[in-house]
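Every protein chain of the complex appears in place save one, which is left out.
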Amino acid sequence: MKENQFIKQFLKNKMGVVGFSMLVIFILIALFGPMIVQYDPQVFGERADVLNPPSAAHWLGTDDLGRDVFKALIAGSRVSLIVGVAATFISMFIGTSVGIFSGYLGGKTDNVLMRITDVFLVLPWLPLMLVLAALLGSNIWNIIFVIGITGWAGTARIVRAQTLTEKERQYIERSKSFGASNLFIIWHHIFPNVFPLVFANTILVTATSILSETTLSFLGMGDVSKPSWGTTLHFAFESGALSNKAYWYFMPPGVCVLLLVLAFTLMGFALDEIVNPKLRQR
Amino acid sequence: MDALIELKNVTVKFPVKPSFIDVLKGKPQRVVHAVNGVDLTVMPGEIIALVGESGSGKTTLGKAINALHPSEVVGGTICFEGEPIFGTDGKLKPGYREKVAMIFQDPYQSLNPKQTIEKIVAEPLMIQQKNLSRDKMRASVVTALEQAGLTPGESFLNRYPHELSGGQRQRVVIAGALIVKPKLIIADEPVSMLDVSIRSEILKLLMELRERQQIAYLFITHDIALAWAIADKIAVMYLGTILEYGSAENVIQSPKNPYTQALIEIMPKMKMRRSEKRALLTGEMPDPIDLPKGCVFQSRCPRAADGCMHEKPKLTLVGEAHYSVCECQLEEMRVNE
Amino acid sequence: MALLEVDSLKIAFELTGGKRLKAVNGISFSLDEGETLALVGESGSGKTTAALSLMRLLPKNAVIDGGEIRYKQRDVLTAPEGMIQKLRWKEIAMIFQGAMNALNPVLTIEKQMVEAILLHETVSNEAAYARAEMLMRRVEIDPKRLKQYPHQFSGGMRQRVMIAMALACEPKIVIGDEPTTALDVMVQAQIFELLESLKKEMGLSMILITHDLSILGDICDKVAVMYAGEIVESGSVEAIYEDARHPYTQKLLAAYPIIGKKRGLPDFIPGQPLDMTKPVQGCAFYSRCHKAMPICLSRPPLRTVEGAHQFLCHLEGEA
Partner (left out) sequence: MNRKYIVKKLFYACITLMGVLLINFFLFRIMPGDPVSMLVRNPNANIETVEKMKAAYGLDKSLAAQFVTYVSSMFIGDFGTSFHYNMPVMKVIGDRVFATILLVGTAEIIAIIFGTFLGIVAAHKRGTKLDVGALSFSLVTYAMPSFWLGILMIAFFSGFLGILPTSGMTSPSLYFAVGMQRASDIAVHLVLPVLTLALVLLGEYMLVMRSSLIEVLTEDYILTARAKGFDDKTILKKHALPNAMIPMATLVAMSLGFVIAGALQVETVFSWPGLGRLMYDALQNRDYPLLQGIFFITSMCTIGTNLISDLLYGYLDPRVKE
């Protein structure tokens, strides 16, 4: 499928377009928001500012330390996006490489790589993340690393399966008949053809990564100096915003996570329908 | 004239991937005998048709000549212009791949859908002559495309396979083979996936190329009538073994081997024959893992005798430049009135 | 009275982007009891679409643009769904191309065969199983293999299973959609021989959908040659083989290499098949025809040679 055809198909898919628009809005907020709205999590408000409901001064009210919830959201958007995207990048890089090499080379390499993948697939990711995060310390790069390193196994399996189909194609045989090296074939034939699948998968993995980040932060493993939406939720839950019925405190960050993850999920689903012709609507 | 390619007792044996339990039990390694001792000579500019059903080992043999199998599964010797293609170190002699190209069966599958025609045709050069400049490469691609009948060549460079018809795609495949200026093209069922009405167009192109560039062909096909139409010599393969070999006229007009006779017998004659009785082989080709002891064709041969079960018959001269492993006549044969 | 009649049938597919692909453009043919008709055409000629419409199995985006299909004088296209369900397999059964995908991979052969019998006939389970065994024996497969799954059979065996399955409810008509395309020549000959004997035995009528003009002599009585959704020539197999009148049929027949004829390259037809999403002016074969004349840009008349031998051409057509 050619690129412009691909875009045309994507534009025809309502889910995809809605998801994409939502994502663009979030990216704009993450890019420009922090430039307009200044937020420092270390600066606490006055006693009178604690847990105020939404007002003109504080659009979404204040938290238990008197900080502006709206400003925290804007600042958090950047953290959530960066962590989600960066962690996904690590996952996809490992997953795609392992999947392609495992599937294409086959034999012993395949066996070894797949057994390693199996181990990463069964390691309970959330406890592992918690342990790793506790071990490495709560800084944003560690969180990215932890999410990335625990999230690649599924991708590796999917990419491997697709590579197995791809490598039986006659143009691979043709390439070999001219004396092409394995790397040449992987780069020129396998990768371009598994790419659409990798791309659709990337989008879905990003959604998962963002959820993972939120969960980690909610459980208190987040980077407090760079608070994400999950961190805000953590403080909201710990401070008893729930029993205080401070809806403005715990609702907005959750809604943001939901919308951002939904944006990626919608796009991922749309891409899946385009990439996988069997799902395509007739 | 010296032979272009000479095969001596070529075998191809694929080890069967053993199951986990078999390894534990220490069962002996099982082997698929895909090609069993084939002798074959191709002269420059000659067309040899390799005819057989699926599973006969014809494609495996073609790939062996194209050095597509790892050298350890291939036995015997393959010589190109008098020199073995593998050195003593088991490595393919450099330059061989520029002399022998292969065309594959399915024009829809043998082109990468993500690549432009230019890239597809240029691929052999990208692999074999890495230092070639972009312009020179493009010029070669255009020449090759035009030799393959896609004119003007420039207009195809930036198109994608899905924009072309089946016939055009197969021409692209041929252009991709021509670009290395080969002396031998191994053509694996090059027209069987195409509509009948355009097949001959491709065949005609292949024949013209032979006239102009002295290219020899090893033409792999299941269609013995097609072999008859185009080949100088025909080799009939069954279960990895050549059962009959000779000039097209000899093999088709006076077939000596019962299998060849049966193959010719079932070919369409373009006339009503519903009420006629005919000799039809029963069953299917046996598994190439456990080869029968004697003649490979014994299990389906209506004329199989005791001797066929025990001794492996050899190709022997049965006529002028005409070899067969046996000389039995099937009954009810009505070859070529 | 003909068993099945198709009268100026027109079928189009609605594609995304508002395009319409006219797959079948007004074809007519009939099938008598015990007769075998071949619908022959190359890829894109509309032969499979036509065959599927006979059992109303077309995909959802297909639209019938006109025409009639009558089975035993009853209209197939307008009949209620329940009636059609009773017609399927009991009256008209189908042997699909590539039996690997046409058989359900997770059900045993036995189950797939018996379910059809039990659906259409009021017989006991035992009787249905007994018939399945009988059918397997008839297509020369060990009935013990009924317990096996499709993937355990070779290509030729699977096609035999498919044939047995098609005969399960003793239909009047069997449609074979390229039943031997993926098979080896030897297996193909075996399958045709089997079909031929079954036909005689059960008094079946058959419609054979094929791209291969050369195999007709083995099994067919009459032929309809399709090009771009139209029947360009029809008649008995003898008439087509020995006295083809339409330039397409003539050229197509000459495109096969025949053992026994003079050696040399067979003929070919230059050009490519039509883009069926675009309207056709005049004769559909015009752009590829070696005898094309200016008049061919208008609709060609249907000419009759003798009896049922007809062709669609401006030329009188000489043999």
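Here the chain labels run A, B and C in written order, and each chain numbers its own residues starting at 1.
Note that in this section a contact is a pair of C-beta atoms (placed from the backbone, for glycine too) under 8 Å apart; a residue touches a chain by one contact, two chains touch by 3 or more.
Predicted model only: the values in this text are computed from it and were never measured.
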Shown chains that the omitted chain touches within the full complex: A, B, C
From A:30, A:94 or A:266, residue that would touch the chain that is not displayed: A:266
Sole contact to the chain not displayed, among A:121, A:140 or A:161: A:121
Selected from C:88, C:131 or C:158 as touching the chain missing from the view: C:88
Residues from chain B at the interface with the omitted partner, ascending: 19-21
Touch residues of chain A, complete complex, unshown partner: 115-116, 118-119, 121-128, 130-132, 134-135, 207, 211, 214-215, 218-220, 230, 233, 237, 242-243, 245, 247, 250, 254, 257-258, 261-262, 265-266, 269, 272, 276, 278-279, 281
Positions on chain C where the hidden chain makes contact: 55, 57, 81, 84-90, 93-94, 96, 98, 101-107, 115-116, 119-120, 149, 151
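FYI, only the chains that are shown with their structure count from here on.
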Geometric centre distance via CA averages, chain C-chain A, whole Å: 52
Inter-centroid spacing, chain C versus chain B (mean Cα positions, whole Å): 32
Residues of chain C whose C-beta touches two or more other chains: none
Chain B residues counted as touching two or more neighbouring chains: none
Residues of chain B that touch chain A when the two form their complex: 63, 66, 68, 92, 97, 101-102, 104-106, 109-115, 120, 123-124, 126-128, 160, 173, 176, 180
Chain B-touching residues of chain C, taken from the complex the two chains share: 42-43, 154, 156, 184-190, 193, 196, 211-215, 217-219, 237-238, 241-242, 251-253, 255-260, 263-270, 272-273
Parts of chain B lying in touch with chain C, wherever the complex brings them together: 53-54, 165-167, 195-201, 203-204, 207, 222-226, 228-230, 248-249, 252, 262-264, 266-274, 280-282, 284, 335-337
